[in-house]
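The complex is shown incomplete by one protein chain, all other protein chains being positioned as in the whole.
By letter and in written order, the chains are A and B; residue numbering begins at 1 in each of them.
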Amino acid sequence: MEKENKKISRKRQRRNFLNRLQGLDWVIFAMLLVYAILIIYPFYNAFLISISPEHVYLETPILLWPKEVTFDNYRAVFTNKTLWSGFGVTMFLLLFGTAYQLFFTVITGYALSRNKWIGKGFLMNMILVTMFFGGGLIPYYFLIKNLGLYNTIWVMVIPGAIDTYNMLLMRNYFASLPADLEESAKIDGANDIQIFVKVYLPMALPMLATVGLFFAVGNWNSWYNGMLFIEKANLKPLQLILRELIATSSSQIESPIGVTDVYSEGLQMACIFFTIVPMMSFYPFVQKFFVKGLVVGAIKG
Amino acid sequence: MNKVLIAKRNKTTYNFKKKVNHSKYLILMGIPAVVFYFIFNYIPMYGILIAFKDYYPKKGIMGSPWNNFANFKTIFSNPEFYTVLRNTIIIGFFKIIISFVAAILVALLLNEIRMRIFKKTVQTIVTFPHFLSWVVIGGFVANLFSRTGAINNLVNLAGHDRIEFMSNGKFFIALIFTSDVWKEAGWSSIIYLATMAGISPELYEAADIDGATRLQKIGHITLPAIKPTAVLLLILSVGGILSAGFDQIINLYNPLVYNVSDILDTYIYRQTFRSGMPAGQGAAIGLFKSVVSFILVLIVDRIAKLCGERGII
Partner (left out) sequence: MKRKLLSILLVLLSVLSLVGLVGCKNTKDEFDEKGRLKLNLRNLYFNEWTGGDAYTDFLEEKFGVAITPTTYSYADWDQQVYGPVQANNLTDVFQFNLDSYNFSNSYVNWVKGDVIKAIPDNLDKWPNIKATLAKVSNIDQFYINGKLYCLPIIKDLSNIDTEYSPFTYVYRRDWAKELGVYKENDVYTWAEFEALLDSFLKNKSMGGEVAALGDVEWGYPSITNFYKTAPHCFAIAGDGTVVSNYTTAEYLEGLEKAKLWSQTGNKQYYGLSQYDLNDGDAAKKYYAGRIGVYYENLSLANYTTLRKKVGENKAIDTKEKLDDATAIMKVYGPDGKYHLEGTENWFSATFFNEDISNAKMEKILDILDYLLSEEGTMLAIYGFEDYDYTVDANGNVELSEAGWEKDLDGEYIDKLNGAKYLRYMITLGNDTSEMDPLTDKDSLRILNAWKAEIDQAKEANKLVVLKERGDVKWLTTTLKARDSGGMLEDANAKITQYCYGKITKDAYLANFNTKQWQDVLKEINDALKK
């Protein structure tokens, strides 16, 4: 019924489109256009800097179009072993970490979406308390060390196994699916795991995609655990390496001969593009999944 | 049939063993979560003890001597703490208000625009920054807003003095809000847009017949329709006021603006891991923050329930 309504109103909109376009429409159009430009400009500006030689950057107050194009910065980025190793680490987090986190988050979300079972209330309360209380940095550090996670790639995967926000998203979604399917499956003699795998999981695939994408983005952007717990240079994720490049070194520090690293804006911006281009190229195609996830989560959360 | 089953299950005559047996697979699915939350969230909680101790790393948390409330006395007598607390509340509070207004504004604009392809494109563009890390945005901000950045060059070309966005407290705070809106407004608007999409077109048609203008329709139909969602979201966000955005601040700020932009989380972080100060004080501030946040959440939950909403607890 709702769908039909929408269809009709859309049709009507299209028919009346041109003659209903009033002054206010143009104002809204202009405002949105300006807004979109404000969003795009930092990207565009960064891109221009990344393809400009340093002297052009220093001499031109505002770059609006490329004055002199050089790919030196990108060459430096693409031949930088550290960045590629960071890329490798991040790819691992993206593929394996996402699957890992998705698995634990989804089963927890499912379990919590079911009707009363022994321990459900306990688990729910247990989770709620953690949203407000934590032990602080030092005991967390001890924990990571004692688990043997320190300085391993797992430190960026395992502590994120269940993300409370995404887990609640999943729970809400499962709860919104018709409950009588469960009952009829039960009558057929299926147990809860079978019901989950056979009945609900296939229905939840779109939501699974959403939460999976949230995890993927989180993994792509992760740097904090890496900064705290990773010493080995070859285990640092991409964003952490980028962060270290952006925080430029100061001349106050004494360096021995041949060890100075001076990063210019061009290189920084090229690095930034190195990290965001993959996301930019995927985003338009997967946007609808993100939107869906947010709507499901927030309305029912 | 179903009703009978449910009723049966809820009957208290079932003994515990049977109950467990009945839901054993769900329990099985819940166990990883119990283990996970226990290990990563509950085990570290003993670290709260650090707040009451003179912490020596080599002696461990348990082995360090108690000092009762000395850490709390120290932080509460430290003027810096109050500056940080003030900053946190100011930044947290205005962030909530500003992003709330911005999100609704964007949602209204997107809802009112009638060119569908344009709408879709704009929506794709403006929601994207949500997925950037603050590391990247920190790079953008430093690049655009430094004294020699593009924005200041523009200001300079226009004949004005350059603006010290990154070193003047007032401008820097504005920059914090601006960058937050830049990153999140598009994304936050989605929820309101979805609510707006759920409004029955008949309401608008009836208004058309009454000869209402578009602004009147927004004021009398659209805004009232999103009010429940908006109020709920606003109330919920108050609980997080003391978490004013660690990731953002740590990637944007610099020593010259510590006095206006240092928030509790960044202060604790620096206390613990940057300045080599007694860890007990950092822990004490952390505990303070947790307790206050928890009380705030209880309050907003009560308010939400009084407003007839579901609440969060």
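One rule holds in what follows: a residue touches a chain if its C-beta (ideal position, glycine included) is under 8 Å from a C-beta of that chain, and two chains touch if they have at least 3 such contacts.
Just so it is clear, the model here is predicted, and its values are computed rather than measured.
The missing chain, though absent from the view, touches A, B when the full complex is examined.
Touching the chain that is not shown, out of A:Y41, A:Y74, A:Y150 or A:F282: A:Y150 (per the contact rule at the top). Between the chain not shown and the residues A:F87, A:F142, A:Y173 or A:Y283, the one that touches is A:F142. Only one of B:N67, B:N168 or B:S237 touches the absent chain when the whole complex is considered: B:N168. Check B:N67, B:S146, B:T178 or B:S237 against the missing chain and you find that the one touching it is B:S146. Which of B:S200, B:T213 or B:N254 touches the hidden chain is settled by the complete complex: it is B:N254. Taking the whole complex into account, chain B touches the unshown chain at residues 55-60, 78-80, 142, 146-148, 156, 161-162, 164, 166-168, 254-256, 258-259, 272-277, 279.
Seen across the whole complex, the unshown chain contacts chain A at 54-55, 58-59, 61, 81-82, 96, 99-100, 103, 137-138, 141-142, 145, 147-152, 154, 157-158, 161, 197-198, 201-202, 227-228, 231-234, 243-244, 247-262, 264.
The definition used in the following text is that only the chains that are shown with their structure count from here on.
For chain A in complex with chain B, the residues that touch the partner chain are 5-6, 8-9, 13, 17, 20-22, 24-25, 28-29, 31-33, 35-36, 38-40, 42-43, 45-46, 49, 61-63, 104, 107-108, 110-112, 114-120, 122-123, 126-128, 130, 132-140, 142-143, 147, 159, 161-162, 167, 180, 183, 186-187, 191-193, 196, 217, 221, 223-224, 228, 239, 242-243, 246, 265, 268-269, 272, 275-276, 279-280, 283-284, 287, 290-291, 294-295, 298-299.
Interface of chain B with chain A (complex): residues 1-2, 5-6, 9-10, 16, 19-20, 22-23, 25-30, 32-34, 36-48, 50, 55, 60-61, 106, 109-110, 112-115, 118-119, 121-129, 131-133, 135-136, 138-140, 142-144, 150, 153-154, 156-157, 182, 186-187, 190-191, 194-195, 200-201, 214-215, 229, 233, 247, 251, 268-269, 272-273, 279, 282-283, 286-287, 290, 293-294, 297, 313.
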